[in-house]
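One chain of protein is taken out of this complex; the other chains stay put.
Here the chain labels run A, B and C in written order, and each chain numbers its own residues starting at 1.
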Amino acid sequence: MSEQALKIAVIGGGSSYTPELIEGFIQNYSELPITELYLVDIPEGQKKLEIIENLVRRMLKKKEIPISVHVTLNRREAIENADFVLTQIRVGLLEARAADERIPLQYQCIGQETTGAGGFSKALRTIPVILDICKEMEELAPDAFLINFTNPAGIITEAVAKHSRIKSIGLCNLPIGIKKKIANYAKTDIDNLAVEWVGINHLNWTTQIKLHGKDVLDQFLNNPAGEDSFSVKNIPDFKWDEDFLSSLGGLPCGYLRYYYMADKMLADELEAEREDGTRAEVVKKIEDELFAVYENTELNEKPALLENRGGAYYSLAAVNLISSIYNDKKDIQTVNTQNNGMLKFLSDDASIEINCVIDSQGAHPIQIQSDVKPHMIGLLQIVKAFESLTVEAAVKGDYQTALQALNLHPLVTSVTVAKAMLNDFLKEHERFLPQFNK
Amino acid sequence: MSEQALKIAVIGGGSSYTPELIEGFIQNYSELPITELYLVDIPEGQKKLEIIENLVRRMLKKKEIPISVHVTLNRREAIENADFVLTQIRVGLLEARAADERIPLQYQCIGQETTGAGGFSKALRTIPVILDICKEMEELAPDAFLINFTNPAGIITEAVAKHSRIKSIGLCNLPIGIKKKIANYAKTDIDNLAVEWVGINHLNWTTQIKLHGKDVLDQFLNNPAGEDSFSVKNIPDFKWDEDFLSSLGGLPCGYLRYYYMADKMLADELEAEREDGTRAEVVKKIEDELFAVYENTELNEKPALLENRGGAYYSLAAVNLISSIYNDKKDIQTVNTQNNGMLKFLSDDASIEINCVIDSQGAHPIQIQSDVKPHMIGLLQIVKAFESLTVEAAVKGDYQTALQALNLHPLVTSVTVAKAMLNDFLKEHERFLPQFNK
Amino acid sequence: MSEQALKIAVIGGGSSYTPELIEGFIQNYSELPITELYLVDIPEGQKKLEIIENLVRRMLKKKEIPISVHVTLNRREAIENADFVLTQIRVGLLEARAADERIPLQYQCIGQETTGAGGFSKALRTIPVILDICKEMEELAPDAFLINFTNPAGIITEAVAKHSRIKSIGLCNLPIGIKKKIANYAKTDIDNLAVEWVGINHLNWTTQIKLHGKDVLDQFLNNPAGEDSFSVKNIPDFKWDEDFLSSLGGLPCGYLRYYYMADKMLADELEAEREDGTRAEVVKKIEDELFAVYENTELNEKPALLENRGGAYYSLAAVNLISSIYNDKKDIQTVNTQNNGMLKFLSDDASIEINCVIDSQGAHPIQIQSDVKPHMIGLLQIVKAFESLTVEAAVKGDYQTALQALNLHPLVTSVTVAKAMLNDFLKEHERFLPQFNK
Partner (left out) sequence: MSEQALKIAVIGGGSSYTPELIEGFIQNYSELPITELYLVDIPEGQKKLEIIENLVRRMLKKKEIPISVHVTLNRREAIENADFVLTQIRVGLLEARAADERIPLQYQCIGQETTGAGGFSKALRTIPVILDICKEMEELAPDAFLINFTNPAGIITEAVAKHSRIKSIGLCNLPIGIKKKIANYAKTDIDNLAVEWVGINHLNWTTQIKLHGKDVLDQFLNNPAGEDSFSVKNIPDFKWDEDFLSSLGGLPCGYLRYYYMADKMLADELEAEREDGTRAEVVKKIEDELFAVYENTELNEKPALLENRGGAYYSLAAVNLISSIYNDKKDIQTVNTQNNGMLKFLSDDASIEINCVIDSQGAHPIQIQSDVKPHMIGLLQIVKAFESLTVEAAVKGDYQTALQALNLHPLVTSVTVAKAMLNDFLKEHERFLPQFNK
């Protein structure tokens, strides 16, 4: 860690989430005294980047925070000598996401940004860009940490670990969100809880909840639904079957509804798409509104509207992680990192989402205590095999590997469908998938 | 092995397959000099058992084979001091099978005797009976081998290995059938082939085919369908997608169509059921015809009609296995046995179907040489987790474990469907599932 | 953890180390408000126990600490409802230790309390007593933690984990001692260091030393000896060969001299024994002096003389551990616990010494980052196999297992010697080894 300066580069700086992140930097400036902040984006995002830049400058000025802000389209300049590189990119923008969601629906498959066919397509587009960033880091900032928020975060983390020497951590706001909800539900402070997870990004179970050291998991497993169902925004919180929930051995994350209630979720998606378009299109509208608000030169703080966007606790998770690395805090956070023996039923080079000690060297997984159920193991193994094949397909640009990956996913109903979707994705996203057009 | 006598007990001796087995015993009498043959069945099967008994006696008499035949409803008498106990039972008869096939179809799920929900239901009924047989063997014939043909053979093998000290081997006619078809296709003798498999019963790939030591697998992977598609009877042999087949890394067994072409297979099953009833009902008719033929006192050999029944090479597989054990042959056969490290991605106590050296101690797996593809690993892991949970549910009679097992299966589309089917199975088969009604 | 009361039972309360422990309790009373402290010992130790009791009462009185002290020969009374049970026993007293040290020397083998044949003999005597304590805990204080300081601490920890349901942690002052020495040498505070270990109790290497996040291990590997050689008391600190030390990949703990310099260490032990008797006999004299000092009614604090005894930082390690459990601190300490996958080259049920997060549930190992060298793996594996066999021999009282255990130890030179030593141990310690005289 450079002693004098603390440089952070945000790739995808023009994202609507950036004000959330900046708010976190402002609130935690005393322990995380950033000197240089680079916001970088692609030419297509220049207009948004400028809006963000101006808002950020107003936010910093209001609180008199002396962070030097730099805005650039030159990624190498942003990365050079950075201490942390944050990636929050969206290759192909929301238009590409809309296709990722719509194409599967056309084949009666779940169309979701990170889970199933949609996540597969997003990974194919995103992995090459992230690995390019890694290569630039290896050259220009070899000791920096890559903190990745880009989805599918678990697959991206695995791709980076397998194909780069850069230190990297994948971050999702789901674990901290669930922990907050558990604390709210139990009417306690988050620090009184010990929560343990088993699984991978967007596919995990909360297998241990201790309140002041006392096991209270069963209270949650006997509460199948409603407001306290711990869903993230934009995943319908259908009620769990009571017998099923109480026999799961862990509180399922909201994304598990795509696996356990595939029929209902698909019906819901199809209906929503008919009425309001895909989720990408809904988000597009929110984003347009947000940027209209951001442009208001009177605005000098994070607007309340941003809460609707779906990234609750994103800023908290990010600042916690960066600060614990910077300050060698040795506290415990839940992040995506390499398995390396922690979940014996997954291979060593798989990415998992797990409680880790965070210090200046990065994230160090802590041995889990929970009894992992065979049904968790089985589902994780097939989805992880899908993820591993997806990484391989994205890196090699190999059609046959891609076909095997997509066909393997439990939410893809047949080879016929897998092949049709794959062909549609390759055609639709052709300009973002040069590796398949060699 | 008793030196003087060689006693074989056939549990389910009234099966329509028995003449096939007897034909094998007759043809191989010189190397497998059986002294005592016990055919045992339940009271409901007494009529059939008598028909079989008379046919068997006529067959033996024609060839002047001095095997002493005993027919009994007393299973303990049959097992006592046996050298081999063969199980070919069908708990609940074809009526129960019909329900196993029809119930899933009502929920738009594959309805099949061994794969998916149907196999699950059959396992719940069958495992307790097989384990009772094992207990009797532990008492009355502790050194005997249990040779199990009863489906789902892989799950049964795993249940026996986990819950009994009896030496047991699970046998399926699929591997020898595929090998015969490959030999026919290659216009060669089976002895010129070296064939390797990866997987478990009814879910495996032929990953190596060597003809005179030369690798010819690719010839088969580039031949997606038609008459040479290596299907077993009663599985429709839909054509494989060419890209898909050539990227699989192994020739899929016919049952894999249920996974890879779930949509087509389901449509086909629904149509067939509408037209002819379930497969069980079709088989029922064939069996009725068979027993009418068997009753003919002129008949003194296996009738040609038996070929239609679907158990080709069953006799060959059985006699080969028993003779190699009896004669300490040390030859290579493909059977179901405990994994114990052979497929590193499955647990040690999983049952797998693998090439083994067969000697007087039983089956000894041979290290595989094939490159196992990640997509094979992922699918095998989730189905094996399902199988392991199914064994646990069948032994404990635990509703919640049963629900998790069935819900985990990739061909079961949601918790809602899983629970509905489970409830239907438990109700339909109530008298065969005492462990769930404690 | 009981909210109102905090009861600690010290088994072996008459130990000369007890004042050190009490000093720690006094200094940390604010965060560890013990209400009941039970000191328990055996009849042979009653005189010492009384001396300790009186000193402890004077120490508490001086500082006005309201801990209620109870002294008893009734172990069950001490254990009942305890929150923590601390074991610091010496089965057979120093007389037995002297035999453990002298017998191997008679066969030209290393004679040491914890390493090699001496540790083996001590384990045979100690394991049955510790497991008796565990049984009483299961009955009388099933939620209490067993904190074991008794040597050989690694073997004892493994025995408890394999044969009891009691939560237990094995504690040694070596790791904290090394960390303190490293800090002194680097002229820094211990909190600025991140230190990682690979290995088991009394057989480990410091494989990572980071000072303010910067790797400084090589500075230590290039400093083979002298005052800074990190030995514990009573292990001669012979200089390491420079080539050897720099190629080790980790700083060896002092006990590794018994393996790497067996020839010199043996010669040194033989000479020391000729001149001063065994280490046990030297310690006996120190203890006699200590108790003479303890008896002085003017003394109301830990006397300086105790430093010579060899248990530096013992109190610090103990209080740190108990307080972190009691206060759910989630800080990092190095303790002995079950491997369960952390060191892939050892079995899951092996005890290892590793950095752990300590919270109210106990110790949770943190994934190691260090590159573990093959030579470390090989040595750990054979010694761990010895330890595992020793546990089995101690529990079963099986002569043949004991012979295989002792013969396997790399410091035992032949079967002839192993058998002779085993026979001598069994004869010498007959009354402490009832399990071998069934």
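In this text, contacts are C-beta pairs under 8 Å (C-beta built on N, C-alpha and C of every residue); 3 or more make two chains touch, one makes a residue touch a chain.
In this text the structure is predicted, and so the values were computed from the model without any measurement.
Note on the chain not shown: across the whole complex it touches B, C.
The chain that is not drawn here is touched, among residues C:183, C:377, C:395 or C:426, by C:377. If you put the hidden chain back, the residue from B:209, B:342, B:406 or B:422 that touches it is B:342. Interface note: of C:261, C:357 or C:421, the residue touching the hidden chain in the full complex is C:261.
Check C:81, C:184, C:219 or C:416 against the missing chain and you find that the one touching it is C:416. Mapped onto chain B, the footprint of the missing chain covers residues 1, 194, 210, 212-213, 328, 330-332, 340-342, 344, 357, 359-361, 364-367, 369.
Mapped onto chain C, the footprint of the missing chain covers residues 240-241, 243-244, 246-248, 260-264, 345, 373-375, 377-379, 381-386, 388-389, 392, 399-401, 403-405, 407-408, 410, 413-417, 419.
Heads up, the rule we're going with is that only the chains that are shown with their structure count from here on.
Counting only chains that touch, the fewest steps needed to get from chain B to chain C is 2.
Located most centrally within the structure is A, per distance between chain CA means and the overall CA mean.
If each chain is reduced to the centroid of its CA atoms, chain B and chain C end up 57 Å from each other.
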